[in-house]
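Missing here is one protein chain; the remaining ones are kept as they sit in the complex.
And then chain A:
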Amino acid sequence: MGILNWFAEAGAKFSAAFLENDRYIAYLKGFGTTLYVSFFAVLVGVVIGLVLAVVKYMAVRKKSFRPLGWIANIYITIIRGTPVYVQMMIIYYIIFNVRGFPAFLSGIICFGINSSAYVAEIIRAGIEAVDRGQAEAGRSLGLSEMQTMKSIIMPQAVKNILPALGNEFIVLIKETAIIGGIAVLDVTKAAMNVGAKTYDYLTPLLIAAFMYLVVVILLTKLLSMFERRLAKSDRR
């Protein structure tokens, strides 16, 4: 019945949850934090993930990379095998338990590290999906392993990687909703705070949900645009 009542009073509730006392500013600030943390976490995740992926790729092909490959595997197994909330607590309360260390930075590091394990597997699979003959053609022309990787394999791998990577970005943005757990004021936490003041949690949470939805839709559009551009060479 709560939901029906809510519809009857939607206008007033919305006004109380969003407009009164300039509460929209709290959402927007929180939303800004969500985007900020997500953006840098994605960056950290892609950089570490790329390194891990290349290490794993090389470990299969070169003996000297094998110990690094093991380390990468252990890292990925641990990160993927434990909950991100637990990781966040450990990073914030134990590893970066330093006075004055900003909580949002702990958040970025935590989500970045967490994401890197998934990104690594996505990138590795994307690299391995590129036809073996491509690397052979590059090497037969005298290009080094790294030059071949950079100019021939990676540009093709990106096409395989992008859809899955976009998915990972979307998951990451939504995952940051738990960052309130280490007292960072993101949009979810902001909504909860408003709810505590107005005794109505549903409206603020719907507003927050709507904001997540908008970014995800925009991001999806952006990614499909990018994919289409990359598909240019497939046209006959």
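Couple of notes before you dig in:
By definition in this document, a residue touches a chain if its C-beta (ideal position, glycine included) is under 8 Å from a C-beta of that chain, and two chains touch if they have at least 3 such contacts; residues count from 1.
Convention: contacts and distances are computed from a predicted model.
Of the names listed as "Phosphate transport system permease protein", "Biotin carboxylase", "Amino acid ABC transporter ATP-binding protein" or "Glutamyl-tRNA(Gln) amidotransferase subunit A", the one that matches the UniProt record for the absent chain is "Amino acid ABC transporter ATP-binding protein". Screening A:5, A:21 or A:147 for touch with the missing chain picks out A:147. In the full complex, chain A touches the hidden chain at residues 131, 133-134, 136-145, 147, 151-152, 155-156, 159, 232-236.
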